[in-house]
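The complex is shown incomplete by one protein chain, all other protein chains being positioned as in the whole.
== chain A ==
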Amino acid sequence: MANIIGAVTTSHIPAIANAMANKAEDTPYWKPFFDGYPPVRKWLNEKKPDVIVLFYNDHGLEFFIDKKPTFAIGVADEYHNSDEGWGIATIPPVTGESELSWHIANSLVDDGFDMTICQEMKVDHGLTVPLSLMWPGNNYGHVKVIPVCINCEQYPMPQPWRCFELGKAIGKAIESFDSDMTVAIFGTGGLSHQLDGEAAGTLNRKFDLECMDKLVTNPEELTKYSNLDLVKIGGAQTVELNMWIAMRGVLRGKVTELHRNYHAPISNTGAGLLLLEHEMPK
């Protein structure tokens, strides 16, 4: 069986890509954010996971509202980035892992998750910024990535409990894959933030820190929130917490927090970073 060795959460906002492109990591604004990353990079470079299952949301690059999948999974050998209308530099292709992807897709549909299965999928900053952050200089070519996309843009959106269940089903699928490969899980986006409306600029530091605690020790607590609760507590885009919750659903063994960082604001968001090590039950 494939071995799930750990997980990482990170923000994925476009401003991070611009800061890296402009070499602004050591400026007073960005330093408290970027200083969080070296221990996570070190862990990834030491543990060398073969595959990353990466939860993110598409911000209107691959999916338009003509057809909006609730849950989508990439099953390609390669994924491409593209212009998002923002002027963020595009990055080199991302390597896929089609065999495990298809295995997960089959298992998920059998388990009642009606995935949109994508043989072609443009990946936006939601997926590429975390990879650039973990492997600076875009040195992520050796890592195989399986994109799992959760709708956070158009209601109805899957609720936190459902995203947690999706994570559990993905964990089960990975564990049933006949291979000795190692897998790490990335939950991206969040935490509290609101981009739109008169309430733009909403942030909730206390809630963000509580979420990070609960994510480690008691993730079931987070599944009691509805998406509307998240909007009220942390702002409209706090629904992106669902990607972190899905990540946590994948881990069913012993979870140890190795590292964390939290800094707010980064652009308009509370930016949380967690590194969790995962030991599979015997």
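As a working rule, contacts are C-beta pairs under 8 Å (C-beta built on N, C-alpha and C of every residue); 3 or more make two chains touch, one makes a residue touch a chain; residues count from 1.
Heads up, the rule we're going with is that contacts and distances are computed from a predicted model.
Of the names listed as "Aldehyde dehydrogenase (NAD+)", "aminomethyltransferase", "Aminotransferase" or "Protocatechuate 4,5-dioxygenase subunit alpha", the one that matches the UniProt record for the absent chain is "Protocatechuate 4,5-dioxygenase subunit alpha". Listed residues A:36, A:130 or A:270: the one in touch with the omitted chain is A:270.
Checked against the full complex, the one of A:59, A:103, A:248 or A:278 touching the unshown chain is A:59. Only one of the listed residues, A:194, A:223 or A:261, touches the absent chain: A:194.
Listed residues A:45, A:82 or A:119: the one in touch with the omitted chain is A:82.
From the set A:24, A:231, A:255 or A:280, the residue in touch with the chain omitted from the display is A:231, counting the whole complex.
Where chain A meets the omitted chain, the residues involved are 13, 15, 59-61, 64-66, 82-87, 153-156, 194-206, 228, 231-232, 235-236, 263-265, 267-268, 270.
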